[in-house]
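Apart from one protein chain that is not included, each protein chain of the complex appears where it belongs.
Right, chain A next:
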Amino acid sequence: MATYLEFIQQNEERDGVRFSWNVWPSSRLEATRMVVPLACLLTPLKERPDLPPVQYEPVLCSRPTCKAVLNPLCQVDYRAKLWACNFCFQRNQFPPAYTGISEVNQPAELMPQFSTIEYVVQRGPQTPLIFLYVVDTCLEEDDLQALKESLQMSLSLLPPDALVGLITFGRMVQVHELSCEGISKSYVFRGTKDLTAKQIQDMLGLTKSAMPMQQPRPAQAQEHSFISSRFLQPIHKIDMTLTDLLGELQRDPWPVTQGKRPLRSTGVALSIAVGLLEGTFPNTGARIMLFTGGPPTQGPGMVVGDELKVPIRSWHDIEKDNARFMKKATKHYEILANRTAANGHCIDIYACALDQTGLLEMKCCTNLTGGHMVMGDSFNTSLFKQTFQRIFSKDFNGDFRMAFGATLEVKTSRELKIAGVIGPCVSLNVKGPCVSENELGVAGTSQWKICGLDPTTTLGIYFEVVNQHNAPIPQGGRGAIQFVTQYQHSSTQRRIRVTTIARNWADAQSQLRHIEAAFDQEAAAVLMARLGVFRAESEEGPDVLRWLDRQLIRLCQKFGQYNKEDPSSFRLSDSFSLYPQFMFHLRRSPFLQVFNNSPDESSYYRHHFARQDLTQSLIMIQPILYSYSFQGPPEPVLLDSSSILADRILLMDTFFQIVIYLGETIAQWRKAGYQDMPEYENFKHLLQAPLDDAQEILQARFPMPRYINTEHGGSQARFLLSKVNPSQTHNNLFAWGQVMK
């Protein structure tokens, strides 16, 4: 029983999958009685340095309604060169290339250790990656300068054959024509009027196929055909011009009078960007990167007017139905987001301002397409600069981590159906036998599209057990699920990652203990949390909390051991020991509590929550707290006020913030300067230890967290105090024998 933790970990390392239940209840009725649904977190492109891709096409089941990929669960007749699909039981002939296989000479995809395998396939010409910068010029001088420098720097980080384009906006929207010779030209659009895709393409001269397209050279396979347009040119040709162009960018020239906001036409700028890419490079990996320093104040998609005395909507305004522009603006961006996803492109939003910028209305742009959302105070901060640099970070092979244009297909054995997915994706509306009628998240389909993703992108996939109660356990005793992700790798290769897993069925009546022991409380907490956050987008806050509480109570009723009327007798087994804590912190978290956050902040936190892997999601739900002392190595402690002690240093990681907190005595010692005395070198090391651990987290995480270094009595200590369970307060200190002075 103790090895389930190992089992869970090994499976996550190999397949990038964590299930809420690792032994599956065999009937629909019993599954619903488990309270936590059967679901999994899937990280489709989990980094696997030990898994070299194979350079051939996957072998598919020949049944047209199945087409499952050959995998280790399939029965194989090596003599007759036949294999039986484990999903539909069709017998298939191996293709001619497999004539040499045998029990001792298996192809990789049949070996159990390759339950996850990646194929590199040749599928048509390889198109370069495309980056379209959409830049707000209504910024303060310092901010604009810092942003310009970051963009110039990014030109050195992009691969030389990537295509890049520039749109700037303020009151007007300018699409810059990039050319190495002569004067730079641009097309100017009014920021007040939205245009259809066709109008945009006409006005930019794209519909006449006036693009200069050279014929692809017939020679080497690795040369890219020189497709480009006047607005999107390869870096190796255009970097000088673009560096100069960026260097010369000025603030929006329209004067802003006292008491007014600048007129910012974000809605039209984004619309033009989407239309431009739609007309020139549909169905290939592209990022629209929107950099904005304030809310849209003009034209379609405006979120607030230009009068400063009318503030941008707060949660209070939204509750009182007092947010004038919200519905219309949200609709504008939703239409754009859906179009972008249909074209296979993604939209990033980099919003740096002291006040809100409209992330609430624009969030669908990033959430439906898999683009990034970065929120900062100014472009002239390390938080923005380094987060932006990390977009271009490379993996162990020297390739960019970003990937494009992914489609995920999920296949299940007969006893299961798919209820839906919660994550940064859209539906491809593919019906089939695996699709359940009970909808949850992005539902009604067995295929989804994720236009922008990276090795940490994680989807929550929810299943439904459909076996009837008292029906016998299926022969073989195991259910199976296959995840097939096709995508454009950053090297522009097309790849297919296939993961096939199986788990045992068990009869919940007689084998509840087995099912219980195989419960993954961490995965369950994150999957329930994603459900809760998904609900919170459309339901009232208190209703979501009530639902969450009810689920916790039902779970405890089912799996707790207790004597009636005796609360102190309540016990949960080890595999559930952390779950109630997770739920406690989840209900206080900014994902479900909007109090103390602006609508933009809530949208930002929820955006990251809905796509991170399990470890990071758990950190967001229940921050990690480690205690440093002279008594021994750093140890994890309860996220509780009782962990705050005078002679300890605490390191708290909430994912969005790293907080270092010095206890009262430590702070006094530091103030007295003991760390500078050679006899107290121990103390110097103690002070340094959490700083080093914090640095390791700061060096790797995307987005870059805020960094708070505080001490007992400091005003910033509130970040720690607001997160810990307040088991000790001034109201109950007496109860534990402490004397109040």
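For the reader, a short list of remarks on this structure follows.
In the analysis below, a residue touches a chain if its C-beta (ideal position, glycine included) is under 8 Å from a C-beta of that chain, and two chains touch if they have at least 3 such contacts; residues count from 1.
By definition in this document, contacts and distances are computed from a predicted model.
Think of the chain that is not pictured: of "Phenylalanine--tRNA ligase beta subunit", "G-patch domain containing 1", "Steroid receptor RNA activator 1" or "Serine/threonine-protein phosphatase 2A 55 kDa regulatory subunit B", UniProt labels it "Steroid receptor RNA activator 1". Although one chain is not drawn, the whole complex shows that of A:Asp50, A:Glu103, A:Glu141 or A:Glu181 it is A:Glu181 that touches it.
Looking at A:Gln10, A:Ser156 or A:Gln557, the residue that reaches the missing chain in the full complex is A:Ser156. Residues 142, 149-150, 152-153, 155-157, 160, 180-181, 236, 239-240, 243, 247, 376-378, 380-383, 385-386, 389-390, 393-394, 396, 567-568, 570-572, 577-578, 580-581, 615, 619, 622, 624, 626, 628, 630-634, 636-638, 640, 642, 645-648, 651, 653, 657-658, 664-665, 668-669, 672, 674, 678-683, 685-686, 688-689, 692-693, 695-699, 704-708, 712, 716, 727-728, 736, 738-739, 741 are the ones on chain A that touch the missing chain.
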